[in-house]
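Missing here: one protein chain of the complex. Every other protein chain is in place.
As written, the chain order gives the labels A, B, C, D and E, with residue 1 at the start of each chain.
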Amino acid sequence: MLSARNQLAAVVKSIKLGNVMAEVVVEVAGTEIVAVITRGSAEALKLQPGDHVKAVIKSTEVLIDKS
Amino acid sequence: MLSARNQLAAVVKSIKLGNVMAEVVVEVAGTEIVAVITRGSAEALKLQPGDHVKAVIKSTEVLIDKS
Amino acid sequence: MLSARNQLAAVVKSIKLGNVMAEVVVEVAGTEIVAVITRGSAEALKLQPGDHVKAVIKSTEVLIDKS
Amino acid sequence: MLSARNQLAAVVKSIKLGNVMAEVVVEVAGTEIVAVITRGSAEALKLQPGDHVKAVIKSTEVLIDKS
Amino acid sequence: MLSARNQLAAVVKSIKLGNVMAEVVVEVAGTEIVAVITRGSAEALKLQPGDHVKAVIKSTEVLIDKS
Partner (left out) sequence: MLSARNQLAAVVKSIKLGNVMAEVVVEVAGTEIVAVITRGSAEALKLQPGDHVKAVIKSTEVLIDKS
């Protein structure tokens, strides 16, 4: 069990590989979330569109914007 | 327009104030997300349950967990 | 109004695009600050040298170094 | 030499101690920057108003906001 | 399997609870590492001294200091 307070069920939509980093777009409850991880992690996880994953976000990394 | 790729429409459910930090629970598409911001920010934004806000998350802060 | 405590008026000096990430150098009160955002964000914001922007930094991301 | 791209000369203006965290306000080129560090760090550094320090920020933690 | 590149086997040494945050000291290969998580997470994980855990760190959060 991971201490991160935010662990959102997600489906991978696309992966874009750079030399060092990779951009992973996932869908969470109808909304797209973008994650940037290392290319090495994307390959180690063998991420592919359609994969069921969790998007994990530590609560200290979330900002609030109030109009 | 903010560079953060993830800006999720949310409603504030609860705010818990500490001396320095504050924990803000919001609801995004039926899912709870927890944000930790400074108490000073929570007060400056006058955050209250029911407020319509955005939860903002930089893409480099999102991890992917694949079972 | 964004909860981030640090929102510094800045002018874009240069943008360097990678495949996934982009490095944006801005000037804040005579000092350079470097931001790394996604290439996608740099393009969505149509960032160009001379743009007036804000450099936004969550307070939990700032370290203090005392000699 | 630290890899962080942003190391800004600063003067401590105030310190507010919580049980676990501490909020440190510093002045950088006429602008206030807020840092949240652990209370343990604030005590280990013996931070006091008037201290000359550097505010250190990793470039991946900087967002850009363009109106 | 979590995308975070750094997942270090650790033993909990102490936990200090604040109102909102908690400081968890763990030992990794003879070295202490300090984690700050929410008090809510520390309680949900029922963290106690002696617990075998992993300290998880996203690679984008690691700085390099070269003397």
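In this text, contacts are C-beta pairs under 8 Å (C-beta built on N, C-alpha and C of every residue); 3 or more make two chains touch, one makes a residue touch a chain.
No experiment lies behind these values; they were computed from the predicted model shown.
Though it is not drawn, the left-out chain touches A, C, D, E in the full complex.
Within the entire complex, the positions of subunit E that touch the omitted partner chain are 2, 4-8, 23-24, 26, 28-31, 33-37, 41, 45, 47, 51-67.
The chain not displayed touches subunit D at residues 1-5, 35-38, 40-42, 44-45, 56, 58-60. Although one chain is not displayed, subunit A still touches it through residues 1-4, 18-21, 38, 40, 58, 60.
Quick note on the criterion: only the chains that are shown with their structure count from here on.
Centroid distances from subunit C, each centroid being the mean of CA atoms, peak for E. Annotation: the subunit C:subunit D pair of sequence copies touches via predominantly the same residues, more than half of the used numbers being shared. Among the remaining chains, A is positioned farthest from subunit D, on the basis of C-alpha centroids. The chain pair from A-C, A-E or C-D that repeats the B-E interface, sharing more than half of its contact pairs by residue number, is A-C. Look at where the CA atoms of subunit C average out and do the same for subunit E: the two points lie 29 Å apart.
Per-chain CA centroids place subunit A at a distance of 17 Å from subunit B. Among the residues of subunit E, those touching two or more other chains are numbered 1-4, 18-21, 36, 38, 40, 58, 60. Taken together, the touching pairs give a contact graph of some other shape, not a line, ring, star or complete one. Chains touching one another, given as pairs, are A-B, A-C, A-E, B-C, B-D, B-E, C-D, D-E.
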